[in-house]
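Would you mind keeping the following structure in view while I ask a few things?
Removed from the display is one protein chain of the complex; every other protein chain stays in position.
Take a look at chain A:
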């Protein structure tokens, strides 16, 4: 599915997650954050950076992983990305939504 965001056409799935990370830019991240009523700050970007690195390393993301990240504690993570922080932060970071096995 195509979507125009920050004047750029990008590919997303039905839930709005980027399907091609190479299309991601900070501007796109900022726009997606706005759609979730989130104003990006340095702390937000630090988390996004950490998430992108982990995904790049092939590490599965989890709330527990966040706890051990050293970047942020879980309370702050919830405060920064209200309403399902892993779902929202991964969408902003342009990476796939974390899978959970049935």
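In this text, a residue touches a chain if its C-beta (ideal position, glycine included) is under 8 Å from a C-beta of that chain, and two chains touch if they have at least 3 such contacts; residues count from 1.
Keep in mind that, in the parts below, contacts and distances are computed from a predicted model.
K.L.:
With one chain of the assembly withheld, which option in "PTS system, glucitol/sorbitol-specific IIC component", "ABC transporter permease subunit", "Anti-sigma F factor antagonist" or "NAD(P)/FAD-dependent oxidoreductase" matches that chain's UniProt protein name?
P.N.:
Of the names offered in "PTS system, glucitol/sorbitol-specific IIC component", "ABC transporter permease subunit", "Anti-sigma F factor antagonist" or "NAD(P)/FAD-dependent oxidoreductase", the one UniProt assigns to the missing chain is "NAD(P)/FAD-dependent oxidoreductase".
K.L.:
State which residues belonging to chain A touch the missing partner chain.
P.N.:
Counting over the whole complex, chain A touches the hidden chain at residues 60, 62-65, 68, 74-75, 77-78, 82-84, 87, 99-102.
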